[in-house]
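For this view, one protein chain was removed and the others were kept in their places.
Let's look at chain A:
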Amino acid sequence: MAEVARPATGPSPAAPPWVSELSWAWVGLVPFFIFALMFLILPTGLLVVGGFQDSQGHFTLRNLLDLFQPTILSSYLISIKVSAASAIGGAVVGFALAYAAITGGLPRWVRPTLMTFSGVASNFAGVPLAFAFLATLGRTGLVTALLVHVFGFNIYSIGFNLLSFAGLTLTYMYFQIPLMVLIMAPAIDGLRREWREASASLGASTWEYWRYIALPVLWPPLLGATLLLFANAFGAVATAYALTGSSLNIVTIVLYAQIRGDVLHNQNLGYALALGMILITGLSNAAYIWLRGRGERWLR
């Protein structure tokens, strides 16, 4: 935090000139706060309040309890499963990729190239991504057809289905892996070469280096980034909607249907559904911010 020199504590006679200046300075932020109120805080706040109201506007916890009915609960659970699987898969592969590109002794062009491609791939999500995976791993997709052709092996005959948990997870990983690469690269840069050399000269094996040095330093950013990926997948709508239509009932798709046509037949239950989503992404982001703060102590 770059602190600007400010008349700090000390004997302050009457009102020093910077007080009036400070009160005027607030005016500069008014447009931003009006925007934040109108498009972030009030709309979200109103949904949260709505989640605690019945149709007459009285306070109730009924909606929140109703979230535990089997259909809604299962939509939350499958969302959490897909988000967790794609976050963990994306985190493992993304970290390995970033680590290989940065410390694997590869030519110098590998790293900037990987970064550029990651920037592109992490932004290639939504409807087009769903089409890409349908064209690749769908029933008549390129890879499906190639596997049948070359190996006489149909992935659909062993129970694979793109329009399922596994398919959605695989598709999400297309943007999760590059996102992980982008987030973790700075943390991997922070692993000093001397640490590895010092541990090796003291006789530590690769396993011991990871167990006692690298992982203790890296786990906060690793876990934090995984949580960020989780929240990222949890809020996604377009990819899943274009891929599976409404055949896979993840919570964002239920909410989408609710907004379009009140399928739950209860407006306030819809608000509670949104409230539940905010709670889940909010918690995982809060944990991310906390972990990031911890990680920064070592990785400087």
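Please note the rule applied: a contact is a pair of C-beta atoms (placed from the backbone, for glycine too) under 8 Å apart; a residue touches a chain by one contact, two chains touch by 3 or more; residues count from 1.
Simple rule for what comes next: contacts and distances are computed from a predicted model.
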item	value
Per UniProt record, name of the chain withheld from view ["SCO6045-like C-terminal domain-containing protein", "Molybdopterin-binding protein", "ABC transporter permease subunit" or "Glutamyl-tRNA(Gln) amidotransferase subunit A"]	"ABC transporter permease subunit"
Residue in contact with the excluded chain [from A:Gly57, A:Gly104 or A:Pro186]	A:Gly104
Absent-chain contact - pick from A:Phe124, A:Phe153 or A:Trp290	A:Phe124
Residues from chain A at the interface with the omitted partner, ascending	1-4, 21-22, 25-26, 28-29, 31-32, 35-36, 38-40, 42-44, 46-47, 50, 93, 96-97, 100-101, 104-106, 110, 114, 116-117, 119-121, 123-124, 126-137, 141-143, 173-174, 177-178, 228, 231-232, 234-235, 237-238, 241-242, 245, 252, 255-256, 259-260, 270-271, 274, 277-278, 281-282, 285
